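What follows is a set of notes on a single structure, which appears directly below.
Every protein chain except one is present and positioned as in the full complex.
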Amino acid sequence: MNPQLLPDLHRFLPEMAITAALLLVVIVDISFERMRRSATFLVTVLGLVTAFALTLPLYWAPAGTLFYGMIAVDRVAVFFKGFLILSSFLVLLAAPGSRELAQRQLGEFYTLLLGATLGMMLLASSVDMLMVFLSLEMVSVSSYVMVGYLRNDRQSNEAALKYFLFGAVSTGAMLYGITLLFGLTGTTKMALIRDVLARGAGSGDNSLLLLVSTALILAGFGFKTAAVPFHFWCPDVYTGAPTPVTAFLSVAPKAAGFAALLRFFFTGMSETRGLFSQWSTFSSLNWTLLILILSIITMTLGNLAALRQDNMKRMLAYSSIAHAGYIFMGAVVLNSEGIQAVLIYLITYLFMNLGAFLVVIEVFNQTGSFDLKDYRGLWRRSPFLTISMTVFMLSLMGIPPCAGFFGKFFLFAAAVNHGLAWFAVVGALNSVVAVYYYARVIKTMIFEGGEDESRILVPIASQALIWIMILPTAGLAIFWEYIQRLTSESLRFFMGS
Amino acid sequence: MIGLDHYLVISAALFSLGILGVLTRKNAVNVLMGIELILNSANLNLVAFSRFSAGNLNGQIFAVFVIVIAAAEAAVALAIVLSMYRLLKSVNLDQADTLKG
Partner (left out) sequence: MDKMILSQVVFYLFAAMTIIGACVVVFARSLIYSAFGLLFAFFGMAALYVFLGADFLAAAQLVIYVGGILILLLFGVMLTHKLYDLNLRTETYQFFPSLLVALAVFLTLLGVMMKTTWHNPGPLPQDPTTAEIGVLFMKDYILPFEIASIFLLVALIGAAMIVRRRA
């Protein structure tokens, strides 16, 4: 056996746990007859918990690359691994409780979820373009099926088809861009790409090619993070997919896409000037400007479109597009402060967004509707749901002391410190615009009267899950120092710095 | 002498034709064929660059993985298309319009 593989496997344990769980779920699903639902659920839960437990020690492991330079194990990767496992875990807990998925066998769903998680973990740690493409496709294909899981539902099918068509074209374009970069540099490893580019391969006549190939690669990342102009699939897919899947899509693949994008641009495409200070790009290519424009258009379009929506899922879809625009701010500000802001924002975003979707799931379970007008008078029907939704809406708005405020604060501060104060102002203005549609939800729930006055009883399990979301959302202020330290420590060993 | 440029022209043509196919065709299976053209064009790039720009087999290996991914994607895509056909009795993309906004 190759002597390098064995120590590599020690640092690959979380992914191996997920794989083992995946295979076990398949076996359990076809073995048990009566206990199938609970058995597969249990295996998946155990798998994710084990993987999370195995991820923690990696935080203190020495940084390096695994498997001949395919994936990196540094603190940022460990952070994202933990983040992604946590998001999949929370979605997993929400899935069996939703009315949409109640009629269906869920064994395959868990398999797909685990497959997507594995892909995302690899995506967040890939440092070779082949690995990036492979893991991106793994996440995407699993997602296509999850979106179309309700075979008999027309909207679910349509959403899956649209998602697939758009996704396959975007990733195909990304692949073409990767091949151009391969031709330019002779390699697919990000670190080596950067070396070749630093020696001037991307200058002069070649800078145009570098621009084209980077733009194409950005198509794939833009698709995964639902940035404009690659966002067209987002509202339809979010609306048609089963809501637990929507919740999953809005957080996890987006985060993984951002992780890969950050890695690509920082490890592959920029020269670093000193640890932790300024990371600049190859001067012949001003794609910082490109991402800046992307960020502004994305957040603006997302917020403006959300104003007109009456369907909760569609509104949250555009809201998540807008939030992706904010997160891109961290990618524009090319330094450790920017990336730290992205990490903080993602943590807050995880809880507040999942929380909002959980409430949407509960309301659908009881009323069968996703329309805003059916949220009228929710205050009288279920104070619990109303208050929790209010907390999530306030956080999404960015109102202190909710978690969302901290995310935005760090992002805007990073922009200001980088000399882009006007950029932060644009972001702040966008947040103000966003207040309208988030506040509209609160107003509808509390101040409007509904026709149906029956009480809504929320099952204990769902209540507990929503509490898990509320606590960090409302109480992050208490722990913000810890979060700040966690994220800045995570940057310490970012490969490429 | 057949050089790198010849292959690049062919791959650019295939890529553009694939894009055209995706943009114009209304039948879902036809769009899938366009997507396959795009992936093939990228593969041609990879193999050509492997010979002329990389001096090793990395591009060819990448191309093998792309073929694998394309196969898996085609399988899933056709499954979704078939499922939609069962529901709507048609795979014309004009019919996919219930999710509007």
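Going in written order, the chains are labelled A and B, and every chain counts its residues from 1.
Everything below uses one rule, namely that a residue touches a chain if its C-beta (ideal position, glycine included) is under 8 Å from a C-beta of that chain, and two chains touch if they have at least 3 such contacts.
Quantities reported herein were computed from a predicted structural model and do not represent experimental measurements.
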| item | value |
| --- | --- |
| Hidden partner chain, touching residue among A:V28, A:V141 or A:A324 | A:V141 |
| Residues in chain B touching the chain absent from view | 1-2, 4-10, 12-21, 23-30, 32-34, 36-37, 40, 43-44, 47-58, 60-61, 63-65, 67-76, 78-83, 85, 90-91 |
| In chain A, positions touching the absent partner | 2, 5, 19, 22, 26, 66-68, 70-71, 103-105, 108, 111-112, 115, 118-119, 122, 130-131, 134-135, 137-138, 141-142, 144-145, 148-149, 151, 160, 180, 183-186, 196, 201, 205-206, 208-209, 212 |
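Keep in mind that, in the parts below, only the chains that are shown with their structure count from here on.
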| item | value |
| --- | --- |
| Distance between the centres, which are taken as Cα means, of chain B and chain A, whole angstrom | 26 |
| Interfacial residue positions of chain A with respect to chain B in the complex | 130, 133-134, 137, 141, 144-145, 148, 151-152, 154-155, 157-162, 164-165, 168-169, 172-173, 175-176, 178-180, 182-184, 186-188, 235-236, 239-240, 309, 311, 314 |
| Complex contacts: residues of chain B adjacent to chain A | 15, 18-19, 22, 28, 31-32, 35, 38-39, 41-42, 45-46, 48-49, 52-55, 58-59, 61-62, 65-66, 69, 72-73, 76-77, 79-81, 83-84, 87-88, 96-99, 101 |
